[in-house]
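Take a look at this one; I'll ask things after.
Only one protein chain is missing; all other protein chains are in place.
This part shows subunit A:
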Amino acid sequence: MLDVALRHRFGGDGFGLDVAFQAAPRGVTALFGPSGCGKSTILAAIAGLLRPAAGRVALGGQVLLDTAAGIALPPERRRCAVVFQDARLFPHLSVESNLRYGLKRAPRGATGPGFEEVVALLGIGPLLGRRPFGLSGGEKQRVALGRALLARPLLLLMDEPLAALDAARRAEVLPFLARLRDAAGIPILYVTHALEEVDALADSLVLLEAGRVLASGTVEALSLRADLPLAARRDAGVLLPCVVAEAAEGLARLDFEGGTLLTTLHPGGPGTRLRIRIRARDVALAVEEPRGLSTRNILPATLAGIDPIPGTAEVFARLSVGPSLLLARITADSVQRLALRPGMPAWALIKAVTFDHRAVARDDHAPAGPG
């Protein structure tokens, strides 16, 4: 368990940071928010690279920082490895020496994946003898991931590790990140402003704005809330954990708790577990079972609630499909016209072609294949 409480102020007119949150002992906690909300500052303070005005950071019972008690471990003794946005590989060392840099300095008795295992996991075997300057951005970031993990840390801090990469390189590195997350067995704090990365990697979310924590909780729970800035995004919607039941040419069948979805995605072979984002704006709602539609997914549901979206004339209709929840973004006018009220039966309509590509295989038991 990572416990963080920090207060800091930059310069005279700088923004103030005042946050407190916890991260689970396993899995990825994403610090999510717009640029300049203070998320990288939080990371630097946890790593010990920045001394906050006041605060306390404790990791699994060990106090790393407690300004009130005058405790501030130097970064080299915190065992918090950092993956920086700009990789920061040592240019004068080979890839292998870079990877071994932290490993050599890890405390005796520290456990974690071995050298060969990490090299295989990240697919960087062919790069070992090379120097960082010849590597592509994606390769550099993979080496940086390996170097951090091999330092045998108790906490992995990732500071927008994909932000400096173009879309193709991001797509290249993301599956490796997912594999690393599954292999690491330690908490990972992941700073990002890309919802795509949250969807693919995060278990919990700490939502930040202007130096404050707006909300924290599981990704699934927070994406259901209409009162958060997440709701205002075009891609607001729920994250649905699914398993591929059937993957035929052109159309795949995904099982989720309470139902089944047909999709034109190519999510991988049967049994692949993944999490897909179903955007609220892609979900329509009917009060009678529709017929003669091209829409492939017509799910019987119960209208669980109606949440107005602040600042708009629209609402999120919460639809229970078995134990799962879907969100439909509809106008307040439709709510009036159809006399919608919580508890009534409804049908959720989702076109099979609207799923976007924000699905990354995740497997909590064994590393999933990249791509």
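Going forward, a contact is a pair of C-beta atoms (placed from the backbone, for glycine too) under 8 Å apart; a residue touches a chain by one contact, two chains touch by 3 or more; residues count from 1.
Please note the rule applied: contacts and distances are computed from a predicted model.
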Protein name as given in UniProt for the chain not displayed, "Molybdenum transport system permease", "Purine hydroxylase alpha subunit apoprotein", "succinate dehydrogenase" or "Cation:proton antiporter": "Molybdenum transport system permease"
Option touching the unshown chain, where A:Leu6, A:Ala23 or A:Val82 are the choices: A:Val82
Of A:Ala24, A:Val63 or A:Ala106, the residue in touch with the unshown chain: A:Ala106
Touching residues (missing chain, whole complex) on subunit A: 47-49, 74-82, 84, 86, 88, 90-92, 101-102, 105-107, 131-134, 147-148, 151, 157
